[in-house]
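Shown here: the complex without one of its protein chains, the others still in place.
Chain lettering (A and B) follows the sequence in which the chains are written, and residue indices restart at 1 in each chain.
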Amino acid sequence: MKSYRQELTFNIPSRRGFINITPQVEECLQKSGIREGLVLVNPLHITASVFINDDESGLHDDFDRWLERLAPHEPVTQYRHNTGEDNADAHLKRQIMGREVVVAITEGKLDFGRWEQIFYGEFDGRRKKRVLIKIIGE
Amino acid sequence: MKSYRQELTFNIPSRRGFINITPQVEECLQKSGIREGLVLVNPLHITASVFINDDESGLHDDFDRWLERLAPHEPVTQYRHNTGEDNADAHLKRQIMGREVVVAITEGKLDFGRWEQIFYGEFDGRRKKRVLIKIIGE
Partner (left out) sequence: MKSYRQELTFNIPSRRGFINITPQVEECLQKSGIREGLVLVNPLHITASVFINDDESGLHDDFDRWLERLAPHEPVTQYRHNTGEDNADAHLKRQIMGREVVVAITEGKLDFGRWEQIFYGEFDGRRKKRVLIKIIGE
């Protein structure tokens, strides 16, 4: 069994945002030389998500408004976590969008359907954040 | 390390529906010959989920009504994604139910509690969809 590890770093200038990181994951997979196995991708933070969905800006707007409806940022005083912080909503939003994705690797490629793309979802940005890519296989 | 890959196909005649796919995953595991490892099961589409819960029709009705409350299909114009499409709600529902499951394989079997069953959750049906099963282990 082989394993490979790499980190990506992001600094999103707004509180929330979505970035398509599929090219970086594919590049990492090429470097690993692994042909059959699994790749795990997750943020190393608890106010962000890695998820798989569509690369369509209208949908990303829908996600943002929908998450704000289900777990609003304001008023920040509605959350007991917000004593000295204001990011409780980010911890909640990340639970809906999920922490991590696990993707199959087949014949050296991400084993994806036509529209599947991997996103980093930021819910408490404006600072440096890291994403972990871990690949195991052969 | 061994790996095994198989696809399942579904064509659910309604917009939404849940199918218990545990027997197909078990059959795939038998074919793989893998005794210890992990199995990943995910749709190859972004308007569907694979999840683990109870095989009880009342609960499935509850899921459907609950998802409609959290991410309603109508009015379709509330979503910016719906320009020429009407499935934005399906992309949202899939985030709540999750994309994939990873299940332990122990002594050649799905390492499950008594009530755990794997479901394909369709949120934009009436066309052919595929599910990927990827097994790694020994």
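In this text, contacts are C-beta pairs under 8 Å (C-beta built on N, C-alpha and C of every residue); 3 or more make two chains touch, one makes a residue touch a chain.
Since the model is a prediction, treat every value here as computed from it, not as a measurement.
Undergrad: Quick one: which of B:Phe18, B:Phe63 or B:Tyr120 touches the chain that's been left out?
TA: B:Phe63
Undergrad: Identify the residue among A:Ile19, A:Leu40 or A:Leu110 that touches the chain left out of the display.
TA: In the full complex, the listed residue that touches the missing chain is A:Leu40.
Undergrad: Go through subunit B and note every residue touching the omitted chain.
TA: So the residues of subunit B touching the missing chain come out as 1, 36-38, 51-54, 56, 58-59, 61-63, 66, 70, 96-98, 101-104, 106, 111-116, 136-138.
Undergrad: On subunit A, what residues meet the omitted chain?
TA: 1, 3, 5, 38, 40, 42-46, 70-71, 79-83, 88, 91-92, 94-96, 98-100, 102, 130, 132, 134, 136
We adopt the following convention: only the chains that are shown with their structure count from here on.
Undergrad: Just curious, how far off is subunit B from subunit A if you go by their C-alpha centres, in Å?
TA: 20
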